[in-house]
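Every protein chain of the complex appears in place save one, which is left out.
Our next item is chain A:
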Amino acid sequence: MIETDILIIGAGPTGLFAVFEAGLLQLKCHLIDALGQPGGQCSEIYPKKPIYDIPGFPEILAGELVDNLMEQIKAFEPGFTLGERAETIKKLEDGTFIVTTNKGTRHHAPVVAIAGGLGSFEPRKPLLEDLQKYEDNGVAYLIRDPEVYRDKKVVISGGGDSALDWSIYLADIASQVTLVHRRNEFRGALDSVEKVRSLKEQGKIDLITPAEVIGLQGEKVLESLVIAKSNGHENIVLKADAYIPLFGLSPKLGPIADWGLEIEKNAIKVNNALDYQTNIPGIYAIGDVNTYPGKLKLILCGFHEATLMCQSAYQRIHPDKKYVMKYTTVGGVQGFDGTKKEAPKAVVKAIE
């Protein structure tokens, strides 16, 4: 069981900044995120896009913003449960919560802050007949253990970075890798595209473009795929042990919707007059996942919400303690790792 003061669901910019504000109050945080890396949408969808409305940054790439936030919170030693989705929540008699992920990891905290953005990212599944029947019987949307594909015939679909990168990676493991894409062009990083081109020339990757997988065949497990070439050729039937469609991820609110929280327009209603608490005391919602009159889904608004949430969380965790907010220019930043950042002392010296 992972123990922490504030359990943050969602490791996007809002969730990450909450770690900083909590740290100033000497509260420890742990974050859960369905993605394999922190940063949320900023890392997953648009790391290379510039953002122009972060106060104090005339221009910053989304990926850089995430790197900066990770640096800013480093001293507060946040814990991470990545690649797992928060599934269930249970309120104990003492008012604290246990949140369990889809892989069974349990987290215990007096305060839960949902910073889940538009939801957890789920793989987008192609529209194929009997797709479900072959899931875990040859069809997979995520590659957890590449060794599963050793000496197997693997077909990958998609035209982005993950399709390219996994084709490259599996070229050395699988007996055959076939990459199927609807266009001749790929939109991944240039060097990945080049690498695939050279592996194709070496005969290590078969490229079928422009084409699309239109059917799955096999008695109980996947045995072959039907592939349609777009320029009027006859369909190809290709023997395959595994099919990995990589068409990106789309966010779904998911299990959080069943936690008894008041939901409106796919977002969680909160008290914006006070502390961004939900209808369940002790559960807060901050950033894009919440809604209230006048809500704007902006990173900068998420930062503000995270800050007020932490003040309220402090009072909930320490109801008897007196506290006044301290400026970082005055109090500095005292990390849990023993580091201390503070303003240099002014030199007082007479001029004679």
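Methods note: contacts are C-beta pairs under 8 Å (C-beta built on N, C-alpha and C of every residue); 3 or more make two chains touch, one makes a residue touch a chain; residues count from 1.
Here, contacts and distances are computed from a predicted model.
Undergrad: One chain of this complex is missing from the view, so tell me which of "2Fe-2S iron-sulfur cluster binding domain-containing protein", "Cytochrome d ubiquinol oxidase subunit II", "Hydantoinase B/oxoprolinase family protein" or "Aldehyde dehydrogenase" is its UniProt name.
TA: The missing chain's protein name, per its UniProt entry, is "2Fe-2S iron-sulfur cluster binding domain-containing protein".
Undergrad: Can you tell me which of A:13, A:119, A:138 or A:287 touches the chain that was removed from the display?
TA: Only one of A:13, A:119, A:138 or A:287 touches the chain omitted from view, namely A:119.
Undergrad: Just to verify: which one of A:2, A:189 or A:253 makes contact with the chain not shown?
TA: The single option touching the absent chain is A:253.
Undergrad: Decide which residue listed in A:59, A:77, A:172 or A:185 touches the omitted chain of the complex.
TA: The one listed residue touching the chain not shown is A:185.
Undergrad: Could you please point out the chain A residues that touch the chain left off the display?
TA: 41, 45-46, 49, 118-119, 124, 126-127, 158-160, 181-183, 185, 187, 247-248, 250-251, 253, 265-267
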